[in-house]
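Only one protein chain is missing; all other protein chains are in place.
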Amino acid sequence: MRYSALKILKEGLTGNKGWEPAWREPEPKKSYDIIIVGAGGHGLATAYYLAKEHGLTNIAVLEKGWLGGGNVGRNTTIVRSNYLLPGNQPFYELSMKLWENLEQDFNYNAMVSQRGILNLCHSDPQRDAFARRGNGMLMSGADAELLDQDGVRAMCPFLDFDNARFPIKGGLLQRRGGTVRHDAVAWGYARGADERGVDIIQNCEVTGFDINNGVCTGVKTSRGDIKANKVAVCVAGSSGRVMAQAGMRLPIESHVLQAFVTEGLKPTIPGVITFGAGHFYVSQSDKGGLVFGGDIDGYNTYAQRGNLPVVEDVCEGGMAIMPMIGRARLLRTWGGLMDMSMDGSPFIDKTHVNGLYFNGGWCYGGFKATPASGWCYAHLLATGNPHETATQMRLDRFERGHMTDEKGQGAQPNLH
Amino acid sequence: MSQSNRIDGGLVNRNQPYSFKFNNETMHGYGGDTLASALIANGIKLVGRSFKYHRPRGIMSAGSEEANAMVQLRTGAYTEPNTRATVAELFDGLEAKSQNHRGPLGFDVMAANDFLSPFLSAGFYYKTFMWPKALWEKFYEPVIRASAGLGTLSGQADPDQYDKGFLHCDLLIIGAGPSGLAAALAAGRAGARVILADEDFVMGGRLNSETHTVDKMEGSTWAETATAELYQLENVRMMTRTTIYGSYDHGIFGALERCTDHLYDGSGKPRQILWRIYSKQSLLCAGSTERSIAFGNNDRPGIMMAGAVRSYVNRYGVTPGKRVSVFTNNDDGWRTAIDLKAKGIDVTSVIDTRSIAAPYNVANAATIMGCRVVDTVGRKGIHTIMLSSGQTMKTDCLAVSGGWSPNVHLTCHQRGRPTWNEKQACFLPGGDLPVGMSVAGAANGEMTLQAALTAGHEGANNILSSLGINTASAKASKASAESAKITAFWHVTESRSRAWVDLQNDVTTKDIGQSFREGFKSVEHLKRYTTLGMATDQGKTANVLGLAIMAECSGKTIEQTGTTIFRPPYTPIPMGALAGRARGKDFRPFRLTPSHKFAEEQNAAFVETGMWLRGQWYPIAGETHWRESCDREVKATRESVGVCDVTTLGKIDIQGRDAAAFLDRVYANTFGTLAVGKVRYGLMLREDGIVMDDGTTARMGEHHFVMTTTTANAVSVFRHIEFCRQCLWPDMDVHLISATEQWAQYAVAGPNSRKTLQNLVDKAFDISNEAFPFMACGKVTVAGGIPARLFRISFSGELAYEIAVPTRYGDSMIRALMKAGKAYSIVPYGTEALGVMRIEKGHAAGNELCGTTTAANLGLGMMVSKKKDCIGNVLSQREGLNPDKPLQLVGFKPVDTTTSLSAGAHFVTKGDEATMANDEGWMTSVAYSPILNCSIGLGLIQDGKNRMGEIVTAANPLKRSSVDVEIVSAHFVDPDGDRLRV
Partner (left out) sequence: MIINHPLLGPRDAAEFVYLGDASLMNRPDAGSDDAAHAFYEYLYLRDNPAGEHKELWYHEQGDRSWLVVTRNTLTHEISNVELASGVARKAGGSS
């Protein structure tokens, strides 16, 4: 079923009775060419691009809960490609280009809104680092602008310029950055993949892998064993748990990141703003809530909830740059699991087990990567070779000494 | 306007008349009113508009679960969006406006959406607005954003102050209704440290809204008596206007106390206090929330929860209607009819969905069993209801009860799931309660007053036993009997009109049906697709109804359907309260150096360096631009002498028999060979082989070293070497103390630095070049016996010293240094001049030590000893960190010396296009050198050491510029270091 304004008109006039399910609820088959473990944003995007770009449709996406229930359903919706390092920048720029055409591509309005992302800087060294990054972005074909204080003031006059502990000296602006309606991304990919014949199987938990002589031939699930030529794991915060079933230890720790939304407000801030002297980033949703976040809680956890010190720290950051939000009320806080890697950068790679693939380590930047992650994972699964923008995203990079460390924090996941 | 709907009785104070304004109209109420009860008193039905369809809405509850009656409270910078009229205490002079309408409240032009509702069903926006692509940001989205949202922020800084605090207790009791009061009495009398918190401004909970008796007193009187006793107990802290908003790990709770929200003017007191409560045990007595039934046009002003109607009549002495009907599926709903009757208010009918005998006899009212309200009429105020029996009735207020949902929220904040109880038709707290929490009263499904009182009493006694506190002998109070029978009933299937489930977000039963048909069947999908329960009330009245209807669609039980996850906060919390005093200049503490006052006297410009403030430059008369000051300071230092406060550098005192061996392990280079009385530059790696920090370490004695770190890494380096000491090599005899703040330290640099110091260092100490050569260190005394440490080290590249004195002498020391150097025209120099001089000398600093550079990158590869193990040694040898053409730190000079360089520019081979494919490195730091009279830079470029003299392009597309630069030695000034050693 194709969605359009005309279709809405027709359905509206006939009692909205004709809408079809966005996806089927198939029973798992005995075997598939490819099994994708995890129906989050990345898994669904992978299935979609395998079907659409590579013509592979004998695919199952297995999900232990409900599709789109991972980080794609609980993030702060920011998209951007303002990365510094050559191992990352082209990949995120590919993602940005895919975002820009996504809705027309999968016929679903994911509300890709390029209202811009502004990273504030508060010191000379920070501005120097932004200059290096902005120049690198422009040299990779992305967009970037370095604003001075007046430039920031013109764009965001409501920021605290006069009484700030860490005065705003300028900012790095990427106008093509912005936000996307996160759930709709999962639904759009799911619908598009389903339409092309992919089986999305919810409430089907993978409990083990069939590995014989170093070859993975399928998975054990809560709904029976399923065979596959290739098994592609894509489970973000659960990476450690799932890959342990294949006997693998990963350069990943699971942490919780809390996110926040206020009550609905009339439009009050333009695009995305990030604080450079504390942990706070914010945008305003189309419904009017200020959606914001900060740093991870910082300890290993699988509990999907956080604690008060970080809640207060994040809100302090918010009030430090935008004292006008004091009377806005925080409506809801939640926590999601982050697969924090050892250098802050992700993996899209084969494993040492033939037929078993791994996609993870997205830290808390996975949402913006969704289209490119799906695109590159699909490329790897279909061709056997890494996509040209994902050649650095290898599991063995630490042993070889090829880290992609944007923040320069070294092998400590909670600092990335 | 007269208070047309004010009746006798209630807990309001009629001797305290207040006037207030709603939508600029002056009205009157009393102390003890909420804004909602005062609006009802004044006959106001229409108070707001819904989110999507802009439907006219009235007050539907009498508590924090309110979904409709949200107002913009107060004016100017104090204005506060989305305030629930039902919990806003009335005060004299209150001003409120309705929100989310264009034009007056009565004639909202956006109400056109309501007529377009067939096209605005669940998820419509996912299916359109995609063509043409460019119109999303330019047209569709701005229109959507402008019509969405609710209230508005003032755009000005919040003028109020907020505080934070910590509390500790044996027992935290959450909610001061019957069970909470009973528990507090039991625990308080037994002597336990108790905190009793309630979000209301009066303790007693439903006791104040009902006509029950306790211990032969009116319920509200019993509550008042109990409260009075508890206030007398020193071990009980009574907190009204305090919401326990979240339950966190290990018995920690978040609480918000509203201190001045009920006052016209807070008189400078904190508006609210955010408490963190550390409890040994907690007892949740949060009561329950009444839910609605979905039927046609069930959202009209005048349709209200049955219990809320009782609250208004019994507690506030106002009546929401003159001819009231009741629609219920349970016995409790009937009490509304009984209480209204007792107040002399006309009750037209009681409609009960159950085909049973009427549980109560209500005089002069039609009691219709086994019947349903199908539809209602009255756009801005209900006037007629239509029943499934075909009857039509006139009524101006419909009191609805779909049953009560226990307030299990706090039991679920740590991901516990509630369990469905079919008999009571509600979710009860599940098995996985937060550690130390138990639940009593209606929150635990103990729905009658007697059950609540007993549960509170016994719950507290059980907790006392577990804490080892003897219980008092009193028994639980006795209450009048009541019935709480219910038969689940969710929505009226005969209704043809839209029937609302989530009033604020305009989610109807049809939306849920459509969500199901489109495959959004999981409760999480339902919530996200329809926005059910995502409004400011977080679905307190809507969620159970919504998932019950979804369960019906899918033919599953409610148990199987499950709930979405309850998340903090219980009710929304202002951002200002969560930030507390950490805002503006107080966002983070200031660290000030001992020379701060002196620097202020010199009109220094200060720069934030972490938490520190450091003098950036020291302008003198006539200087208008920072460069003038900076250039002068550099020249004065290089030509004569300057002094710079370097107290902020980390200082770590290291002592013990194994101190030298310890340093050999934490530094890449060797310290065991360092002679006593000497200083050595140290390079510290992370275990991954990347440079962590650098600094100098002085050997003050055989077993005593003083390490310095960079300002930025002072804390992390100390933490790291403590890790090494405690976790890796616990048997080494070495002890570490951070001494950063114990010593004031000054760099004295320039050809006349020795002469300056000789004026200050006591004569007993020979600091001549022969006696105290470059890299010497030692203990001296200054100014007649004050202990000091002297280090002959140089960051500037000049003959230089650093001298440290105990912090209490820091202010005197800078003044003494200025005096001692007066004959040589000594200047204080700031971080700008410091930066210029270190770039002129090619020293790496923060911009170069950026967490990705290796020793080899910095030209220090030879320092990583191959003879010994040290942190980072093994992994520094990985292939990826040792490429054929590594980035190397070198200097850069513009070919055209009149152009200035920019940090962050990327290098490409001259003639190549500025793309990342051709990228060879970047400019890390730049400065204008007043010595070389041109702009100079440091940078990392591939194979730089082998490219001396090559001209490359420094591309700076951000500025749309590129500059040709020559690769030169990083040592721009005195490359052989002669000046250091004179």
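The first chain written gets the first letter, and so on, giving A and B; residue counts start at 1 in each chain.
The criterion applied here is as follows: contacts are C-beta pairs under 8 Å (C-beta built on N, C-alpha and C of every residue); 3 or more make two chains touch, one makes a residue touch a chain.
These figures come from a predicted structure and were not determined experimentally.
Trainee: Among B:T392, B:Q726 or B:N769, which one touches the chain that has been omitted from the display?
Mentor: B:Q726
Trainee: Which listed residue, B:S389, B:T419 or B:Q877, touches the chain dropped from view?
Mentor: Considering all chains, including the one not shown, the answer is B:Q877.
Trainee: Quick one: which of A:P28, A:G188, A:G218 or A:G240 touches the chain that's been left out?
Mentor: Residue touching the absent chain, from the options given: A:G240.
Trainee: With the missing chain put back, one of A:L62, A:L98, A:L250 or A:V282 would touch it. Which one?
Mentor: A:L250
Trainee: So that we can see where the missing chain sits, which residues of chain A does it touch?
Mentor: That gives, for chain A, the contact residues 240-241, 244, 249-254, 298-303, 307, 309, 342, 398-399, 411-414.
Trainee: List every residue of chain B that touches the chain not included in the displayed model.
Mentor: On the side of chain B, residues 248-252, 278, 414, 435, 687-688, 715, 719, 722-723, 726-732, 869, 873-875, 877-878 touch the unshown chain.
Here is the rule we use: only the chains that are shown with their structure count from here on.
Trainee: In whole angstrom, what separates the CA-based centres of chain A and chain B?
Mentor: Roughly 22 Å, centre to centre.
Trainee: Give every residue of chain A touching chain B within the complex, in rising order.
Mentor: Contacts found on chain A: 3-5, 7-9, 11-13, 15-16, 19-23, 25, 65-66, 68-69, 73, 86, 89-90, 101, 103-104, 107-115, 122-125, 127-136, 138-140, 144-146, 158, 160, 163-167, 181, 183-184, 187-188, 202, 262-268, 277-278, 284, 286-288, 303-305, 307-308, 311-312, 315-316, 318-320, 323-334, 397, 399-403, 405, 407-411.
Trainee: Which residues, counting only chain B, touch chain A once they are in their complex?
Mentor: Touch list, chain B to chain A: 51, 78-82, 118-119, 121, 124-131, 133, 136-137, 141, 144-146, 148-158, 160, 162, 164, 246, 248-249, 252, 254, 274, 276, 413-415, 510, 514, 517-520, 522, 524-525, 528-529, 531, 535-536, 538, 565, 567-569, 572-576, 578-580, 582-588, 607-609, 686-690, 692, 846-847, 850-852, 875, 878-882, 902-906, 914-916, 919, 922-925, 955-959.
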